[in-house]
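Worksheet: one structure, shown below.
Removed: one protein chain of the complex. Kept in place: all other protein chains.
Chain nomenclature is as follows: A and B, assigned in order of appearance, with residue numbering initiated at 1 for each chain independently.
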Amino acid sequence: MAAGFKTAEPQEYHRSFLKEKCRPDGRELGEFRPTTLNVGSINTANGSALVKIGNTTVICGIKAELAVPTADAPDKGYIVPNVDLPPLCSSRFRPGPPGEQAQVASQFIADIIDDTNIIKKEDLCIEKSKLCWVLYCDIMCLDYDGNLLDACIITLLAALKNAQLPKVTINKETDLPEVDTQHKRHLQINKHPVASSFAVFDDEVIIVDPTTEEESLATALITAVTDEDDQLCAFHKPGGSSLLAEKLQDCVSRAVTRNREINKLIDKVTESKKSSK
Amino acid sequence: MPITEVSSSRQGSRGNGDVRPLFARCGLVSQAKGSAYLEAGNTKVICSVYGPRETERKDETDMKSGRLVCDFRLAPFSCPKRGAWIQSAEERDLSTGLAESMQPGVCLHRYPRAQIDVNVVVLENDGSVLAHAVTCASMALADAGIEMYDTVLGCALRQDGDRCLVDPDLAEEQGSVRESYGENQGRVAVALLPNLNQISGLQADGEMRADTLTAAVRMCVEGCHKLYPVVQQAILRAVKRKAPPPPEK
């Protein structure tokens, strides 16, 4: 019976739960799904991380390649993020070139990397206007059950923390780069931004960490990105129903606490990975 | 609890005929009808199955049986060299190889006018990807409840002179291929329906004598049988989870 109600009247179905201040999966309105993290499982990548928020699973692999710095920024390397939503992760995505949603997510991540300076791009330079690192951050969704952006940022941050680059020097005589794979170093992480997403239901009820179903029924979606100094780095609310400023304030404060939780999780997992070696 | 077959690495004491320890599990992708994840050594493959749903191509002449659409992708970070996002010729080739191997195992006549999508992503390529993708896809199909004649198992082999290495890793697979001008150099991949004892897929490249090839195919068939218990167990677990046995009276 419940299943029929859910399919026929999804809006009503969710409303009846929200009236009782809970959600169909048993969560409270302000509760995130259990978040788990796994780092360094892909050996072919310089750094990798897999994050699960409930069912949503996202993996990030970082590949570092040597390149020549661009002419307008000779003392900087560059970071190229890319988000992929393959047909594997949900029936809504088709094979072929990246769709609109994947492109929007890629741009969002690229903006956060640039604006917050997660990594100082000067750190990626090996020799001015000659050689620098390019970090390809390929993020792939393996199971799409809502809240993609949060998962992408967590996996990106964890993968960057996990990444190790070999030492590279330029041989003075031959002018060719020499890679020393014996000496590897971690990247200096400058900022630790974490995203928190919210969905607005019936123009007023705000729920955190929406699933796909909740996302599709929501009247507005909000993503707030904060860093470890409780500063707001980015705020994303693409249209939808209007909200009172204080409600947005609530979202930001929730995002601040979420940032602490996630950074604690990343540190814990990174530590346990190191000690297990 | 990981399901592991007891054997150790070739660099250590893995014999030439041994397959790598296999970890297999069904039902990880919540959005899919069925899914599976498989790990053999460092090779990591994930597969999801969607459908049966209405076919996209209406011009197909044969509407009496369904279509199996396979999409094979290597994640950009899965190989030593970073791959592009667009599907390469190699991936297209692997897609056709996968479809060719899976098709005989699926009762497609039970799904007229429908298509079943099989999406495979390789997260880490450490050799024998096509073979493991076949096994993984067949587990995902079973998990999706698609009617099948039999499980499809894949096994690959690298022939290097008189040595033949079953389930090669990437180094073994590509190693010395450049220098090898000699005879009996090649790679073989076999897809097997174990209960019917039918080979549903066969690919061989390189240069081999006919008798070497025959022996290689035999070795692959043996390798497939070694994988079977692990795969069977994983499928069984998934079925038990979905339909728990009735409580004993």
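As a working rule, contacts are C-beta pairs under 8 Å (C-beta built on N, C-alpha and C of every residue); 3 or more make two chains touch, one makes a residue touch a chain.
Just so we're on the same page, contacts and distances are computed from a predicted model.
Of the names listed as "Armadillo repeat-containing protein 4", "Symplekin/Pta1 N-terminal domain-containing protein", "Exosome component 7" or "3-methyl-2-oxobutanoate dehydrogenase (2-methylpropanoyl-transferring)", the one that matches the UniProt record for the absent chain is "Exosome component 7".
Of the chains on view, those touched by the hidden chain across the whole complex are B. Residue-wise, the contact with the chain that is not shown comes from B:218, picked out of B:110, B:163, B:218 or B:242. Residues touching the missing chain, restricted to subunit B, are 61, 89, 92-93, 96, 100, 103-105, 178, 181, 183, 185-186, 188, 193, 196-210, 213-214, 217-218, 221 (touch as defined at the top).
To be clear about the criterion, only the chains that are shown with their structure count from here on.
Centroids built from CA atoms put subunit B at 31 Å from subunit A. Within the complex, the subunit A residues that touch subunit B are 41-45, 48, 55, 57, 59, 61-63, 65, 82, 84, 86-91, 95, 97-98, 136, 138, 140, 142-145, 212.
Subunit B meets subunit A in the complex at residues 28-32, 42, 44, 46-48, 50, 53, 71, 73, 75-80, 82, 85-87, 117, 119-121, 123-126.
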